[in-house]
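Sharing a structure with you now.
Removed: one protein chain of the complex. Kept in place: all other protein chains.
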């Protein structure tokens, strides 16, 4: 028996529906069909009045969720792909994100974004938007990398009173498995040492945590001990854990799967340099995807995002300083 | 006789309409009314068939412009406020920005975003979105700080074959004046030393260039010579000029008016640290707006964005290392 | 390259007739409704005139947006709703509806004048105010975006078993109907069968843009059917007409007839904001049917039908002027927000560790 990343997301939603009458699910094809990725499989049958198929209207979906949140409910909205949240952009960043600041009434909605590239998905079914949403005051942006985090952070995210952008990585859905879901877990806002080391720190999140660990495993053969920090949430960003790691290693590689301009890796490097400059023994490095849309062809896609090879290369360079 | 920043924007559009039959203007209230800020005043009378009032449909406005660009025209679309481009987000980042990469057909549209805060404008008429758009491959993001740049960069931007996000700062519209528009100007992609110095570098853009110069002037009294770099365009970002300045001063403050997570200042600090770590004599610093929506009340607004006082404070701290 | 464009001709809408089903008798409006709606119109006008003066005297920063000429339809909507039960999200030109729905004068003056004690505490201004938990969400500027929020409140009430007898309502201008948000929200609302009343005040212009550059159907009410809304078209200068239609539409929504769309035809009797002299409004419109002031029309209607006397109305005027004066004076005395005491966070969550 094993639990996949998407099983965990489904199980978390089931638990939430069972235990919290304020929770309902709203999204395209999440009812009978169980969602494009089956993250809500069977839930409509179990909770027929609380799982809703809806029109292809991302803007209105988030608008409706905000209204329901004002009334004290805790909607979870599934975007069919993170990319389509571009249609709901205004409602997310201007309606939901500003509401508490403006009115004092918090908006506890959770927006699930199936994120990240998979081979053959192309420019509009592969995007990582955490670095976009994190720029907006009033949003919490979660990026679980493990099965347990997929589960607990969804549950903990729904419990928060603020709007949560929950970025779940499509590549991990079925590939990532755990024996069971551990009950112990860190609170939201705290990063995790995914792999301890002492020669360099890789700060990563979501699927890139696993690529970083793979790269670290390879470098082990050469005697390098690479520490991998899993951010878990990109906003809030746990600078303490990052700085503690950099203090140990003196070297930083910020790793992300999003486009190279700005985004999480820039924020990580900038904060470390601002607050932990003296800890650095070498110029901090970044590795992101390339500065083009995510290409369709698997051969291009594999070169577009960071891979264990390119991470090793970046780390070797970092270690050579 | 003097020319304001908005005069320059108007004059650039007039020149473009006069000299380039491919150019047309599309936007809300830009015809008889001359635009919410009068950036197109009189142009509809002069060019009655090429200046169009349009419905409140930002998404379709950009869609139409993309189609016109495919046909070889060069539309300039005015968003009434940068904030409303959130409605056109999908067409900008997914349609316009990806088109050349996907099809090989470039999309020479220019989207004018009246950006930035003014007292009393509140959360939805004050935003700075350059750090959002710059994350997307395929977009060029211009942020003119001077009257001459407002003019030349609009003209040069329209001449580029790629989609241009032209961020014009509302606070500069009438406040910023020049005797005439100098004909000499830097090409797009090149930053400018707005004020030479040797003790610290402030990298800024748009309205913040002027606040930085003010702060620098104040610190002059204490014997500090602060260099101010005006980025001019945030994407492309002229790292060479920044590094050359940091090489002279050893100290960096990245200054922006946008929200504090990510954005231009993070990208500037991250790149400088990656490529010019050894040039830095002190931890690089950032100063942005606060992590809330832009408040309505002038008293709150004035504390929300960086001011000469807060810039001086940040610089003093930077110089104290 | 030769350039050509199609000729623009100004579109003047016909004076609409009431689009009421069969017998109009059962819609006869009562005295109290008319008196109450009229009082809200009057109070709103007096308040807004004051706001305009304050703006012109430099006492209000940002902008002032008036509902002048639109009071009849706005007040009729607000009067037909039940405060404490219904949800109402007013838009730019709904001072009369706000007043009718029970918003206090102080909420308005405090927000416009930036008192820290207003519902927005200086964080947002002018018409961007509300009390979401009292059934009045606070609009964001992006037009059309509030509609789905109201529907979401209704949707939640249904899930909580509290929708019985409840209506949600919002209004907007002709220009807002061109937004994708309008479309998505109306469609979603109809699919969810929510009791939403949507009022479109077609005041002929969106800022300076005339109807013929905003839409290409004859009357925006023609859109209702395509969404599965019941549609009503009404003369917005006529209080009795507006009251009749709005009360009936709200009644129907309340009793399970589904979502309702009302299009009121009228003219904005002010600039877009008080900074705008509306030079672009042609005289033919100003002097035409829609150029008439709905308050004058209503005064005549009330007096002619014995619903209120001229003396009574004059008395209300005096009283409201004094009320407005007080609300302005109080807001002006109150302290503005203090940046040093703000907590400067947009999150209600306080994370234990560094962010």
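Note that the chains are named A, B and C in the order they appear, and that numbering of residues resets to 1 at the start of each chain.
One rule holds in what follows: a contact is a pair of C-beta atoms (placed from the backbone, for glycine too) under 8 Å apart; a residue touches a chain by one contact, two chains touch by 3 or more.
Note that the structure is predicted; figures quoted are calculated from it, not measured.
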- Which displayed chains the unshown chain touches: A, B, C
- Message: Using the document's definition of touch, tell me which of C:62, C:152 or C:180 contacts the absent chain.
- Response: C:180
- Message: I'm checking contacts with the chain that's been left out. Which of A:75, A:276 or A:295 qualifies?
- Response: A:295
- Contacts of subunit B with the missing chain: which residues? 24, 49-50, 54-55, 57-73, 90-91, 94-95, 97-106, 137-138, 140, 160-162, 187-190, 235-240
- Task: Mind listing the subunit C residues that contact the chain we can't see here?
- Result: 1-6, 158-161, 178-184, 187-188, 190-191, 193, 212-217, 220, 222-228
- Spell out, residue by residue, where the missing chain touches subunit A. 21-22, 28-29, 31-33, 36, 48-50, 53-57, 59, 81, 83-84, 86-87, 119-125, 290-293, 295-300, 302-304
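To be clear about the criterion, only the chains that are shown with their structure count from here on.
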- Draw the chains as dots and join the ones that touch; what shape do you get: line, ring, star, complete or other? complete
- Query: Hey, which chain is the most central one here, using CA centres?
  - Reply: B
- Per mean C-alpha coordinates, the chain lying farthest from subunit C is A
- How far is the middle of subunit A from the middle of subunit C, if each middle is the mean of its Cα atoms, in Å? 41
- Separation of subunit A from subunit B, taking each centre as the mean of its C-alpha atoms, in whole Å: 30
- Residues within subunit B bordering two or more other chains: 83, 86-87, 123-124, 290-293
- Query: Using the touch rule from the top of the page, what residues of subunit C touch 2 or more other chains?
  - Reply: 120, 123-124, 128, 140-142, 180-181, 345-346
